[in-house]
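As you look at this complex, bear in mind that one protein chain is not there, while each of the others sits in place.
Chains: A and B, in written order; residue numbering restarts at 1 for each.
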Amino acid sequence: MSVYDRLKELNIVLPAATPPVAAFAPIVQTGNVCYVSGHIAKRDGKSWAGQLGVNISTAEGKQAARGIAIDLLGTLHHELGNLDRVQCIVKLFCLVNSGPAFTEQHLVANGASELLQEVFGEAGKHARSAVGVAQLPLGACVEIEIVAQIR
Amino acid sequence: MSVYDRLKELNIVLPAATPPVAAFAPIVQTGNVCYVSGHIAKRDGKSWAGQLGVNISTAEGKQAARGIAIDLLGTLHHELGNLDRVQCIVKLFCLVNSGPAFTEQHLVANGASELLQEVFGEAGKHARSAVGVAQLPLGACVEIEIVAQIR
Partner (left out) sequence: MSVYDRLKELNIVLPAATPPVAAFAPIVQTGNVCYVSGHIAKRDGKSWAGQLGVNISTAEGKQAARGIAIDLLGTLHHELGNLDRVQCIVKLFCLVNSGPAFTEQHLVANGASELLQEVFGEAGKHARSAVGVAQLPLGACVEIEIVAQIR
């Protein structure tokens, strides 16, 4: 089944292409490995600002991470021309804007990890790290980067 | 010499396999490069919680990092079937749960870096970054991920 059929089943609409706000590329491929730049959480087209453990709940953070995963797929779609070229998701790094007592970064990251597995099945299962950072660009509550293998 | 003989010489016992606590894979291999998911510091089978510069000393943090390196080897052993398939350690990323004034993340990371070189010799010498983060999953004092080359 095409990734696009699967996205339709899941009622997921990919976002329009958005150019990076700074001096870098959305993706860079070396061999058949593709590095996707860190994407920040967005809501209504703007940075979803806030900090877990302060003014963003774990459930909201997980939702934000799910939204980022969809944006990452949007970037792969626009840059590769065809999402079916993604063979598997290799690695995910989830950076959670965290107040001093927030220790559920792994649950936030699950929002992205689960979405990728819903879309790609076994091929969506990736290595991962989740960490709590002091701040993120534009005050975003979550930022995620991935590495994918391309066919 | 087999890695297992070397581990025996060093009196290192690999831990039992532990399934990830969230929606991801312990390792993912692409080509001959293997990404190992972030492992948090553990003591008595549970998260070794705390913050460097607050309630964990540099020496304790270094010990925690050494323990994580052993756990990472355990994961490679269980997932690859044979640690001798590890050709070299390519990259290590060490995330240290840090209070505002703690600036010895590199000394903490040495606990893992030195262990990998004791086990693999020159092949254990890796590129590395060490940073101080605001928090980590389950309040762990250290988290480490690695990239290894597999033969």
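One rule holds for everything that comes next: a contact is a pair of C-beta atoms (placed from the backbone, for glycine too) under 8 Å apart; a residue touches a chain by one contact, two chains touch by 3 or more.
Treat the numbers as computed from the prediction; the structure is a model and nothing was measured.
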| item | value |
| --- | --- |
| Given B:7, B:92, B:119 or B:144, the one touching the chain that is not displayed | B:92 |
| Absent-chain interface as seen on subunit A, which is shown | 21-28, 30-31, 33, 35-38, 49, 93, 95, 133-139, 143, 145 |
| Subunit B, residues in touch with the chain not shown (by the definition above) | 31-33, 53, 88, 90-92, 98-107, 109-110, 113-114, 117, 125-134, 147, 149 |
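Assume only the chains that are shown with their structure count from here on.
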| item | value |
| --- | --- |
| For subunit A paired with subunit B, centre-to-centre distance based on mean C-alpha positions, whole Å | 25 |
